[in-house]
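What follows is a single structure, and I will ask about it in a moment.
The complex appears here without one of its protein chains, the remainder shown in place.
The block that comes next holds subunit A.
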Amino acid sequence: MSTANQASAVIPQRWPRIGSRSKRVLPGFGLSLGISLLFISLILMLPLTGLVMEVSAMSFDQFWFVITDPRVVASYKVTALAALAASLFNGLFGLLLAWVLVRYEFPGKRLIDAVVDLPFALPTAVAGIVLATLFAENGWYGQWLSKLGIEVAFTPVGIVVAMAFTSLPFVVRTVQPVLEELAPEDEEAAVSLGASDALVFRRVIFPALWPALLTGVALSFTRSLGEFGAVIFIAGNMPYVSEVTSLMIFVRLQEYDYAAASAIASVVLLVSLVMLFAITLWQARYLKRIEGR
């Protein structure tokens, strides 16, 4: 199997070669890599290939026409801005939550820790319906907010709320382990050198955290870009105002225009991939610089 042989060249030298009777715990590198690649192909790559096939059936003019349709462009803006707002909010709130969960002992800590994963467990449509009900003008939150003149449900703000809800775990779960590993001695060293609490956070804790925080925010952002279920119930879906891109894809599908749906989806996919790659690369370079490898 040629793929396995090529991959073996990447394995660091200190590991025994694939063919030799190795002393590693799990034998059968060739087999396990083969199975992994097969599953990646079937589950991840095949649908993507389908998407590309669908798109490549269009001419570039057609493709450009579909993805630059004014209503679609408006949806890009709404989606990107809402995702940005939601991920920034999560960056802040998620950091706080992770901090509290790692640094303090309090009754109910384990419960809160478990609840953080709720957005992953809950069907997003259910989340959307619940949020819409809560924030509707006569809902629990909505009735108070409307007295203050704030409308959440069926506005772009609602989109932000839904996105923030579904993508919160990304930030908490990426920051948490890094915080746990942060040696208390680093803080003690800084304080013994006379640094104020604010300075310790700014110059010692945050620099150690931010690569993880950035990853968390980026994951949260890309997740929000594609969020559909939770958003459509609360967004109101008014053209040019509160329509998200994933809804546009859905609309095209409803019209049996698979090519157009694929074209719009490819835009979202491209943006997400480029951003994740960029952040991974940037982070790798940063870590390489300070680790000196």
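We take it that a contact is a pair of C-beta atoms (placed from the backbone, for glycine too) under 8 Å apart; a residue touches a chain by one contact, two chains touch by 3 or more; residues count from 1.
Here, contacts and distances are computed from a predicted model.
The chain absent from the displayed complex carries the UniProt protein name "TOBE-like domain-containing protein", chosen from "Amino acid ABC transporter membrane protein 1, PAAT family", "NADH-quinone oxidoreductase subunit N", "TOBE-like domain-containing protein" or "Glutamine amidotransferase type-2 domain-containing protein". Only one residue from A:Ile150, A:Ala189 or A:Ala284 touches the chain missing from this view: A:Ala189.
Where subunit A meets the missing chain, the touching residues are 183, 185-186, 188-196, 199, 203-204, 207-208, 289-293.
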